[in-house]
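All protein chains but one are shown at their positions in the complex.
Moving on, here comes chain A:
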Amino acid sequence: MLTSFILRALDRRTSIVLLVILGIGILLPVLNLATDPSSPFHVPTYVLTLLGKYLTYALLALSVDLVWGFCGILSLGHGAFFALGGYGMGMYLMRQIGDRGTYGNPILPDFMVFLNWKELPWFWTGFDHFWFAAIIVLLVPGLLAFVFGWFAFRSRVTGVYLSIITQAMTYALLLAFFRNDMGFGGNNGLTDFKDILGFDIQADATRGALFFASALALAAGFWICRAVIASKFGKVLVAVRDAESRTRFIGYRVEGYKLVVWTLSAMMAGVAGALYVPQVGIINPGEFAPANSIEAVIWVAVGGRGTLIGPIVGALLVNFGKTWFTSGMMAEYWLFVLGSLFVLVTLFLPKGVVGTLMAKKDRKPAEKPIEDVVAPGAAVQAAE
């Protein structure tokens, strides 16, 4: 059942996208490791890490698009799920430091020693195992999304109201994680990581592996989204987006559909966060900032919501732009650029870059039906 569900989604376009993502995922680390730094084909490690970060952003954008583009749920708080996944991974990486921290405590991370804590809080138990952290990375964002969605969707909170509560959710988490006594490192967050799965986190080979893992996760996320959208479930999602009450009156319990896709999307965002943290080397409460979630929405809007390739392209484009722009003297104007980008795209490219290109490509076969629709009206006018 599951295999046929997954295989059904594998049409030509999907296969090409998957091959491209995985191809890049293998090629760039190879160019980094196997070529001489003087070679024109050499990819420096810092570029590899930067692009790896972009890939995790692309996965976050994909998760936002799954709920916004296909089910009409505009989340302004997906950064929360991303950050929670990041903290899950961060806690594992903290435990891997062992006695190499500044205070040399084999059990307690530095910030706990600094706060004069004597033992590990209960919620840090198990994070010395990678498998445990990996489960938490999926489970915690998924559980938060499930509980949040259970209440919000059952009470039929929709549209702008829902967007505002998602924003409030991520802001509340931001404030909570800033507190030192929460036990997550306060405003400094978690950093100074040394090893992941026993490998030096700074080593080129580890960076390459993390880059490949990010590409793999993005490809898997794309495939899963594609399978969901291609199924009858996916058609119901689009139906909810187009006419929610009609969907109810033909017998679908809309809140169940929203809850499933919302939880799935949050888990994808959690995985993205978990892959982000070892590559940037830090996770702090700033990741919960509402602005981050809004940025993710802008990536989706720029790329094209309601297409699955769009958010990936959008996340890459906007972040290339951000890196390029903020490294020059115009750096302080970046937020103005981002803001105007959002306004301009909404006004002139409502379907986003990919959506517009796809509409152009598909226009030819669609032309005939449109003419036919006009014809009866024209006939009536002629008769008058």
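In this section, contacts are C-beta pairs under 8 Å (C-beta built on N, C-alpha and C of every residue); 3 or more make two chains touch, one makes a residue touch a chain; residues count from 1.
The working rule: contacts and distances are computed from a predicted model.
K.L.:
Out of "Urea ABC transporter ATP-binding protein UrtD", "Protein FixA", "Decaprenylphospho-beta-D-erythro-pentofuranosid-2-ulose 2-reductase" or "Lactate utilization protein C", flag the one the UniProt entry gives for the chain missing from this complex.
P.N.:
Options "Urea ABC transporter ATP-binding protein UrtD", "Protein FixA", "Decaprenylphospho-beta-D-erythro-pentofuranosid-2-ulose 2-reductase" or "Lactate utilization protein C" considered; the missing chain's recorded name is "Urea ABC transporter ATP-binding protein UrtD".
K.L.:
Of A:Pro40, A:Gly198, A:Gly251 or A:Gly328, which sits in contact with the chain we cannot see?
P.N.:
Going through A:Pro40, A:Gly198, A:Gly251 or A:Gly328 one by one, A:Gly251 is the residue touching the chain not shown.
K.L.:
Write down which of A:Leu27, A:Val260, A:Ala289 or A:Leu317 is the residue touching the left-out chain.
P.N.:
Result: among the candidates, A:Val260 touches the missing chain.
K.L.:
May I ask you to list the residues on chain A that touch the chain which is not drawn?
P.N.:
Against the missing chain, chain A presents residues 1-2, 4-5, 228, 231-233, 235-236, 238-239, 241-243, 245-254, 256-257, 259-260, 366, 369-370, 373, 376-377, 380.
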